[in-house]
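Every protein chain of the complex appears in place save one, which is left out.
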Amino acid sequence: MRIDFGTWMLRLFTYVAMAFLFFPIAITLLVSINPNEFILPPTGVTMEWFRAAWTSSKFVDAMVVSLVLGIVATLSANALALLAVLALVRYNFPGKAFVNLLIMSPILIPATIFSLALYVFLARIGLGGSITSLVIGHTIHVLPFAVRILAASLQNFDTSLEEAARNVGASGTRTLFSITLPVIKTGLISSLTLCFVLSWNDFPISVFLAPPGWTPLPVELYSYIKYQYDAVGAALASSLIILSAIAIIILDRATGIRRAIRGEAPGVKS
Amino acid sequence: MTHALTQSIWVDGVAKKYGDVSVVDDVSFDVRPGEFVSLLGPSGCGKTTTLRMIAGFVMPSGGRVLVNGADVTYAPPDKRNVGFVFQNYALWPHMTVLENITFGLKLRGRTSTAIRSKADEVLGITGLTGFEGRLPRQLSGGQQQRVALARALALDPALLLMDEPLSNLDRALRITMRRELKQLQSRLNMTTLYVTHDQEEALSMSDRVVIMSGGKIARIAKPREIYEDPRSEFVADFVGNTNFFDGRVVEVADDRAVVQCGASLKFAVTREDSISVGQQVRVLLRPERIRVKNRPEARENELSACIEMIEYFGPTIRYTAKLQSGENLYIETHNTSQDHVIDDQIWIEIEPKHFRLLHRNKA
Partner (left out) sequence: MRAGVVAFLAPSLVLLTIFVLIPLGWVIRISFNENVGGAYMRSAWVLDNYIQFLGSTWYLVNTLWYTVYIAFFATVLSALLAYPVALYIARSTGFQKSILMTLVLSPLLIGLVTLVYGWIVIFRGGGILNSLLIGLGVYDEPAQYMWNIKGVVILLVYIGMPYMTMSLLDSIERINPFLAEAARNVGANRWTTFWKITFPLTMPGLYAGLVIVFTLNFAAFAVPLMVGPDETRMIGLLIYKEALINNNLPFASSISVIMIAASSVTIIGLGYLFNKMILNKLEAKK
C-alpha cells in the first residue's frame, strides 16, 4: 500500500496533541511516586507522599465533605432528572421549549455568573455559608447532565416494553421499577457516575459557596498548592486523577464516554 | 387443555381523535368466542389504534369496548386480562425467557408451583422447552415471537390481541409461523383479534376479516366472500389484483346482462338483482378468472389480445395484455408448459359468472 502523506501527518499531529493533553496528567502521577519530588526522571517509587496526603486530617475532612456532597447532589439531581425526563421525552405540551431551556440553563450560564448569582441570593435568604448552599449549588450544576443522559436513554427506550408489562397486570409504578429502570440501567449508571465525578471535581461553584469548615477537596487542594509546592500536592492530585479514571472506565463500559458527556436534549420521539 | 374460553369482544362505535385528526371513526365489530378475526388494512388505516384501544394503551375519544360483556372502555391496561402480542415482541431484555413468561403470574401472587407448572405448559405449547434460561437477545426472531406468544398465553387471557406479530420475520419463517399460530389458535379455541397489513395472512388464518380504510370499516366478511365479492373498489383493489372497466348496462335478460365498456368492448355478465338498463357500472374481473387460449372457439366473452409484458413468478405467470379495443388487462395463469412471448397474439375467454359489478355514480 502506498504511504499516504496526508494521513501520516494527521496521525503525527494527533499524537502530539494527545501528548499535550496527557502531559500534565502523566507528570502529576510521576511526581506523586517520585522520591525526589520534582527532579525527573524518578529514581525509584515511594508511597511517602500519598501517605502524607491521606493521613492529613485536613485532606481527609475535605474528602469526606466532597464524598457526602457528591453523593447527595448526585442522588437528588438524578431523582429530579428522572421525573422531568419522563415528562419531557414522552409528552408534548405548550411551553416545552422554555422548560427545556430552564432545565439546561445551569450549563448554558457561565459558571462564574451562576455561582455569583447563587452566592448573592443564598446570602440574601439566609442560606449563605451553610452546607445546604453547597448541596443546592452542586445539585443544580449536575442536573442538566443527568437530564441529557437519561433523555438519551429514554428516547431509545421502546415504550412497548412498558405496555407489555401493563398488559400482564403491572401497575404504573411497578412497571417503572421492574421494567423501565432496569432497561435503562446503563444510562442510569452513566448518569450517576458523571454527576458524581463532576460534583467531586467541581471548583468554581465550591469556591463561591463553600462555608467555613466545609471545604470540598478541590478547594482544599487549591489553597494547598497556592502556598505549598511539594509532592504531597501531587499525591492528592493523583488521588483525584485515579478516581476520575475509575469514573471514566465506568462511563466507557456503561454508555461510552462520549454519549455520557454529550447526552441528548430531551425532545420527543418521532 | 382446559381453555374453554367463551368470551368475546364487542367494539361499539369506537372513535379516536388526536386534536382535529380522526384516526379511528365510528368503528363497530365483534369477535365471537373462539373466533379468529383479522383487522386488515393499509398502514395508517387505524387498525393498530383500534387494537390498542381494546388493550387499553390508547383511550378512545368515543364509543365503548366490551370484553366478555363487561365495559372496559376506560379501564387501565393492567386490569383487562387481554393477552397482547406486540409487533416487535416487546420482550424485556433484562429478563430470561422464563422470567418474561412468569412476570405476570408473579404479579398475580400465584404460588411458585402453580407458576412453574403454567410456565412448563406454555413453554411446551410454544415449543420453547429448554430455552427458559436464555435472554431474548440470545434467541432467533422466530423464537422471540414464540416467547411473546407464550407470555400472553401464560395468563389464560380472555382473548388474544396480536399486532402484526409476524411482520418482522423473513418470508419463509413467516409462512411457517402463520400455520403454527393458526393450528395453535384452533387447538386452544382461543378468541383472537389479529392486526395485519398482509392480505395473505388475513385470508389464510381468519374466520372473518375486518377491512379498514381511513379510520373506517370498509367491509366485514369471511375471507372467501371478501375476495370473491369485494363489493367496493377499495376492497377489490386492496385484496388481490383486479381489472376494472367502466361501462353502462345496455341489455338485461333473464340471467344475463350486457355491459358496454367503450366503443367496441362488451361483456356478458351474470345478472344481479339490482341491475337495470342504462345504469353506470364498474366491472371487476380477477386476473386468474381469465382463460387464455391460442385460437377462438366462438364462445361468449371471447376476445383477442396482444401480450405486452410478462412477469414470471414461478408457480404463476402474469401477463399484461392489450385488448383490440385498446384496454389493458392483467391475466394470471398457472405455470403450464404453454409458453407465450411478448407480442404473441392470444385469445381470452371469461365466463359471465366471474364478473362483479359495482354501481357507479354518474359524476
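Brief remarks follow.
Order as written gives the chain letters A and B; numbering starts at 1 within each chain.
Convention: contacts are C-beta pairs under 8 Å (C-beta built on N, C-alpha and C of every residue); 3 or more make two chains touch, one makes a residue touch a chain.
In this text the structure is predicted, and so the values were computed from the model without any measurement.
The absent chain, not drawn in this view, touches the displayed chains A throughout the complex. From the options A:33, A:53, A:73 or A:143, the residue with contact to the chain not on display is A:143. Taking the whole complex into account, subunit A touches the unshown chain at residues 4, 6-7, 10-11, 13-14, 17-18, 20-28, 31, 38, 40, 80-81, 83-84, 86-88, 91, 93, 99, 102-103, 105-106, 109-114, 116-122, 124, 136, 139-140, 143, 194, 197-198, 200-204, 207-208, 218-219, 221-222, 225, 229, 233-234, 237, 240-241, 244, 247-248, 251-252, 256-258, 261-262.
Following the convention adopted for this analysis, only the chains that are shown with their structure count from here on.
Per the touch definition, subunit B reaches subunit A in the complex via residues 55-57, 76-84, 86-88, 90-94, 103-104, 107-108, 151-152, 155.
Of all residues in subunit A, only 158, 160-161, 163-171, 174, 178-179, 182-183, 185 touch subunit B in the complex they form.
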